[in-house]
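This report concerns only the one structure given below.
In this view, the complex is presented without one of its protein chains, the others remaining in place.
Here is chain A:
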Amino acid sequence: MNTSSYSNIRATLAITKASLRSIFRNPSGLVFSLLFPLIFIVVFANIGSGGVTVDVGVAKGCDTLNPIYKALQNAKVVNLIRNQNADQMEKNLSKGSIDAILNVKKNGGNWTVYPPLSALPKARYNVQVKYTAASADKGGILKSLLNSIFFKIGEKTGAFSSIATIKETTIKGREYKYIDFILPGQLGFSLLNIGVFGTAFVFLSLRQTLVIRRFFATPVKRYSIVAGEMLARVTFAMLGSIIIIAVGHYAFGFTLVHGAVTVLSMLFLAFVGLVIFMGFGFIISGIAKNETTVPPLSNIITLPQFLLSGTFFSTSAFPKWLQPISNALPLTHLNNAMRKVAFEGVAITEVGHELLILLAWGIVIYAVAIKTFKWE
């Protein structure tokens, strides 16, 4: 008999440890949650870096001496076209043989004496970009690239900078590589698999093999069992995310604008996404009759998100009627948030819109999960 006080934390951690051991010994789980995403990254990073170029027509009268233009010139992914007239450009844009038309105008650049800083126009340049529905995915790449350029310039030009220093700090060309697109998507895919398949299988099998029943004969609390399993999956997913990000960064030059801070922001997003995906897993474990019904049910959840959430292609490349569907899926918003944080370098507070949608998903899913979850 145990006279010392019972520790729920110790019981929870015992389950976490057991679950982690089990996860690392389950080859199919490892394949889906780590190996597949890494293979996709390797394959697509290699295809992507050689293949994708964004053809950008430069409008007549476009200011070509500004840092934004220079950054685009240095970006390998961008091909600037200057030998077409306005009519040709419009035509080609509508066909999609060029992907965007760019026009940069200088604001308030005619000062002969520098005005006080407060008098300087907030936006130094007026950048006009015309995208085309014919080439929405490449337009998306340009958009992201421009965002990151604006960010970088904004970051480098402190309060006392002059235009001259802007020229000096012209970015070396933060190239938008396909890896920058594919990695967040694969990270989302990995989280989706760990969350949905992993959780659904483990709770169904613990229930069916009466492992849970044996647990209930011990003083362990129910929430300890759930918390222990969730903690194991969170730990595993964080490790997996770090591996995926590290491989992407060191092997394929995945862009991490703020280094470690960006990684931490991505891990935070990964955590949020995983918790939501685990909710799907709880629901499936509750409604699945046996282990053979888990894969089809899980695929109903994971496949549409895998295909429609911008894992491989930008969702803006999808036909109009499909876009509302992809915009409704949680993985879409996780992917968007990841890309903004990783490549555009925005702070976690600036992806509030995405987080809010994910939060709404979380509330709905866990409300359903609480209704459908079965212990025995």
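Operating definition for what follows: a residue touches a chain if its C-beta (ideal position, glycine included) is under 8 Å from a C-beta of that chain, and two chains touch if they have at least 3 such contacts; residues count from 1.
Here, contacts and distances are computed from a predicted model.
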item: Candidate names "Xanthine dehydrogenase YagR molybdenum-binding subunit", "Quinol oxidase subunit 3", "ABC transporter domain-containing protein" or "Fe-S cluster assembly protein SufD"; UniProt protein name, chain not shown; value: "ABC transporter domain-containing protein"
item: Among A:Lys60, A:Lys91, A:Arg213 or A:Lys289, the residue in touch with the chain that has been omitted; value: A:Arg213
item: Interface with the undisplayed chain - residues on chain A; value: 1-2, 4, 6-7, 10-11, 13-15, 17-19, 21-22, 25-26, 205-206, 209-211, 213-220
